[in-house]
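All protein chains of the complex are present and in place, except for one that has been dropped.
Up next is subunit A:
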Amino acid sequence: MTTRTVKFSIYRFDPEKDAKPYMKDYSVELDSSDRKLLDALVKLKVVDDSVSFRRSCREGVCGSDAMNINGRNGLACITDIDSLKQPIQIRPLPGLPVVRDLIVDMTQFFKQYHSIKPYVVNDTPAPDRERLQSPEDREELNGLYECILCACCSTSCPSFWWNPDKFVGPAGLLAAYRFIADTRDTATNERLDNLEDPYRLFRCHTIMNCVDVCPKELNPTKAIGKIKDLMVKRMA
């Protein structure tokens, strides 16, 4: 098996012993079967078991291993090592408090997600069978329901950095539109009321960082635009 050496510079911080964060250099021996950045981090952890990061599915569906890779947010498990300039600079997602190394405190991110009431609201009595929905109506949910809550988008959004407590952020707004767009949901008006606020929705200045980084190729900006359109329509 052919091996290669890959160089890293990794953000390290353990509040128990480090006064402040620092970058540490590593070089890791990799096999040809180690293709993704997560493979390399797992190998690195064998050598230095104190390097801390979250990971689970290793296939880009659970949203655990979002991090800042050479200045750009992404998932380690689906990022090709060989596409990256070395030394590969790895930092935690920007804008959230760091718990340790690459592990950030996501409380604020989930709080915003929860704030949009992320569930289908429909108080009409449920039929014995499924509620019917046409394939066309169902298609409206494509590009919305696939979000994995990785936070790559919100933590690359300047508006979210400045106002994480007030601005819902791209992930939360994408989710809000997912429920507005669902023909089975009857709470569109309440949902719009909930976002009618100088911060919650309107802090988005269409900078598009979110679209750029989303590992699932979703488009929060477009969803945000659609919510804004509905607001305007409602006022008219």
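Here, a contact is a pair of C-beta atoms (placed from the backbone, for glycine too) under 8 Å apart; a residue touches a chain by one contact, two chains touch by 3 or more; residues count from 1.
Keep in mind that, in the parts below, contacts and distances are computed from a predicted model.
Participant: What is the missing chain called in its UniProt entry, if the choices are "ABC transporter ATP-binding protein", "Mannose-1-phosphate guanyltransferase", "Succinate dehydrogenase flavoprotein subunit" or "Putative ABC transport system permease protein"?
Facilitator: "Succinate dehydrogenase flavoprotein subunit"
Participant: From the list A:P21, A:P87 or A:P118, which touches the chain that is not on show?
Facilitator: Within the whole complex, the residue contacting the unshown chain is A:P118.
Participant: From the listed residues A:S52, A:N70, A:Q89 or A:N194, report the one that touches the chain absent from this view.
Facilitator: A:S52
Participant: Given that one chain is not shown, which residue among A:I88, A:L149 or A:L230 touches it?
Facilitator: A:L149
Participant: To test your reading of the contact rule: which positions on subunit A touch the chain that is missing from view?
Facilitator: Against the missing chain, subunit A presents residues 14-17, 33, 35, 45-46, 48-50, 52-64, 78, 99-100, 103, 106, 110, 114, 117-120, 122, 126, 128-135, 137-138, 141, 145-146, 148-149, 182, 184-185.
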